[in-house]
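Encoded as structure tokens, the structure appears first; notes follow it.
The complex appears here without one of its protein chains, the remainder shown in place.
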Amino acid sequence: MDLDSLYQEVILDHYKHPLHKGLSEEKTIQVHHVNPSCGDEITLNLLLEANMVADISWDGVGCSISQASTSIMSDLLIGKSISEAFSILDEFSGLMQSKGGSKGNEEVLEDAVALAGVSKFPARIKCALLGWMAFKDAASQGMSDEASNKQGEENG
Amino acid sequence: MDLDSLYQEVILDHYKHPLHKGLSEEKTIQVHHVNPSCGDEITLNLLLEANMVADISWDGVGCSISQASTSIMSDLLIGKSISEAFSILDEFSGLMQSKGGSKGNEEVLEDAVALAGVSKFPARIKCALLGWMAFKDAASQGMSDEASNKQGEENG
Amino acid sequence: MTNSVFDPVALRSDFPIFQRTVRGGARLVFLDSGATSQKPRSVLDAERNFYENHNAAVNRGSYLLAEEANAAYESARQSVADFLNGKFEEVIFTKSATESLNLLAYSFGNSQSSSKFAVKPGDGIVVSEIEHHANLIPWQQLAKRTGAELSWFSVTPEGRLDLSNIDQVITEKTKIVAITHQSNVLGTIIPLAEIVKRAHAVGALVVLDACQSVPHFSIDVAALGIDFLAFSGHKALGPTGIGVLWGRSELLSEMEPFLTGGSMIESVTMTDATWAPIPRRFEAGVPNMAQAVGLEAALKYLTEVGMERVHGHELDLTASALSQISDIPGVKVVGPLDMKDRGGVISFTVEGVHPHDVGQVLDSFGIAVRTGHHCAWPLMRRMNVVGTTRASFYLYNTEDDVVALVDGIRSVQKYFGV
Partner (left out) sequence: MTNSVFDPVALRSDFPIFQRTVRGGARLVFLDSGATSQKPRSVLDAERNFYENHNAAVNRGSYLLAEEANAAYESARQSVADFLNGKFEEVIFTKSATESLNLLAYSFGNSQSSSKFAVKPGDGIVVSEIEHHANLIPWQQLAKRTGAELSWFSVTPEGRLDLSNIDQVITEKTKIVAITHQSNVLGTIIPLAEIVKRAHAVGALVVLDACQSVPHFSIDVAALGIDFLAFSGHKALGPTGIGVLWGRSELLSEMEPFLTGGSMIESVTMTDATWAPIPRRFEAGVPNMAQAVGLEAALKYLTEVGMERVHGHELDLTASALSQISDIPGVKVVGPLDMKDRGGVISFTVEGVHPHDVGQVLDSFGIAVRTGHHCAWPLMRRMNVVGTTRASFYLYNTEDDVVALVDGIRSVQKYFGV
């Protein structure tokens, strides 16, 4: 059944036992994203240290796909450099657009390949991307803040 | 041919030699009407005297149907009492709504029965009614002016 | 369509879409008519016949096709007027209920300050917590633009409109009361008469969002005593791209236009324009003619089936579904649990499973429901849910559909192990 390709065991596990859920105090930046078509919301705290993703923590409400995807994403990206994280994000976005045509590169995406089936359900792609897009937004803002802080220091 | 039922000789005659066209100075009231769908316009002067239609004069641009109908209308209604004029107007409106089902009551409508064919051409009914509606408006306004003048006098 | 017994199974054959199957060959169990309805063949035929035989721009030509197009379009207007028990010139064709409601808000906003429709600082606009965004945001925006104050009826935990404070909500300052006839989430039908009475007592205008009522039960605008009403054709078996604004003629004929352009004018110069009488004043441009004709066919279809029978059938299905669904452990109905003042919409939550996932599993059995906030986000917060799964019924649904839904919900629970 097609449904099983969507709801892989891994996904249901992450859904029931999400990783890094619960906001940590330590953060460089916080973002809040919503999926206006279903009302799902996520708050994500990102801690950047020397161009590294030092920590991600998050909270929010959402379906199994968005919760599992955010759980997998945070576990996967913590400890990576920002540029590594962005290239993983690109890889994942590509997988989501693949319309079921790709199984995903497990070396890069690890557990996130379990979300490959989502690409066959167009209405769910946004669910799978919710946490990733929040991370992307946070990281971009965090870096530009850092950049302007640096510039401030240099100028000051 | 259907066209000839629309453009009766009488209509083309009135179109080429319209009666009471050219605004007279003597008037109780002046109204201006337009047909917004084709841009035709009419200005009509009405002179009321003791509840009689003492004079109608008019000017304007319009198609053969509107011009002929206004010409016929003015010639027909001058000299009638207002209540007679309104009942002729009702008769004519009824004829226009008849969808080709009526030839019109010649005793009441005289030359205006030549416009019976218009009722088969829904887009032209407004043309045929333009002058009549201007008269109706003028007469209604004229009467209410008179009424309020009278009341003014009585109150004054 | 016969006038004898109501047979939804026979009637389904009038709707071509039920000939197709969905996921993996499943029968289509369409329970999302609250979002949009399916179309009978007669509606599609009417539109096609317009295009194939009478297509021309209305109001604009004196040739035969244009005459026919005009007659078709204005006949549609008369049919809508008859369906609502309103008058011909009181029916304005829009593209949707959303446009109809925005039309009102913008027209009021465009009024001269001397006009009785002008909305001023200190004036009140009243809505409710059950509003669809389409009958909420236009009024929020009007309030913001004019300095008027927005206030609202709240909703009881059961999902009823709370009118206990009606005299504090609708006050002497209230100019507009804009309210939904039947909630698209809860199925609740509001106590309209009481609201109309109070609103008119203080001189306020009543705008009824009838999106969920006009398609489902017989509406008589004169008897309801309201001032304006909006609905969408696509929820009433009609085409997409057509909506209706009905308004009392004495009001409409004094209101400012909304969209401006061709056909709505009396005369135009480079700097100024004057307006045509209603209904044209509110219909700028070449209108959605084919869609109006399609809507006429839809209302004719509904009339031939009989609105009482449509309504009765929906109530039967709803009563059956309501009792079966609320009996499932772990499933909670959001909205009234009894059939009093309630239409054919059921929202529910399944403990431990997000609505989106409920919908997905149901979809795998061919069951089409809607999930999420249903464009009524404030109501979701009020009911303390992130969203719901919603099943909505229409004349083509059957008891088999109810069975499929109830079985489907149990499968959802099994699938997610809750």
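By letter and in written order, the chains are A, B and C; residue numbering begins at 1 in each of them.
Simple rule for what comes next: contacts are C-beta pairs under 8 Å (C-beta built on N, C-alpha and C of every residue); 3 or more make two chains touch, one makes a residue touch a chain.
Quick caveat: nothing in here was measured; it's all calculated off a predicted structure.
**Student:** Please work out which displayed chains the absent chain touches and list them by label.
**Tutor:** A, B, C
**Student:** Tell me which residue among A:S37, A:N105 or A:Q141 touches the hidden chain in the full complex.
**Tutor:** Only one listed residue reaches the unshown chain, and that is A:S37.
**Student:** Identify the residue among B:V10, B:L23 or B:C38 that touches the chain left out of the display.
**Tutor:** Answering carefully, the residue with contact to the hidden chain is B:C38.
**Student:** So that we can see where the missing chain sits, which residues of chain B does it touch?
**Tutor:** Touch set of chain B with respect to the missing chain: 1-3, 6-7, 12, 37-40, 61-65, 67, 121, 124, 127.
**Student:** Could you list which residues of chain A touch the chain missing from the display?
**Tutor:** Residue positions of chain A that touch the missing chain: 34, 36-37, 121-124.
**Student:** Please identify, in ascending order, the residues of chain C that touch the omitted chain?
**Tutor:** 16-17, 20, 22-23, 28, 30, 32, 35-36, 38-39, 44, 47-48, 51-53, 55-57, 60-66, 95-99, 101-102, 106, 110, 129, 132-138, 140-141, 145, 150, 152, 232, 234, 239-242, 258-263, 265, 267-273, 284-291, 356, 359-360, 362-363, 367-372, 375, 377-378, 381
Everything below uses one rule, namely that only the chains that are shown with their structure count from here on.
**Student:** Of the pairs B-C and A-C, which shows more C-beta pairs in contact?
**Tutor:** A-C
**Student:** If every chain is reduced to the average of its C-alpha atoms, which one ends up farthest from chain C?
**Tutor:** When every chain centre is compared against chain C, the largest gap points to B.
**Student:** Any idea how many Å lie between the Cα centroids of chain A and chain B?
**Tutor:** 77
**Student:** How big is the gap, in whole Å, between where the Cα atoms of chain B centre and where those of chain C centre?
**Tutor:** Between these chains, centre-to-centre, one finds 45 Å.
**Student:** Quick one: report the Å distance separating chain A from chain C, using the average Cα coordinate of each chain.
**Tutor:** Roughly 38 Å separates the two chain centres.
**Student:** Residues of chain C that contact two or more other chains, please.
**Tutor:** none
**Student:** Hunt down the residues of chain B that sit against at least two other chains at once, touch-wise.
**Tutor:** In chain B, no residue touches two or more other chains.
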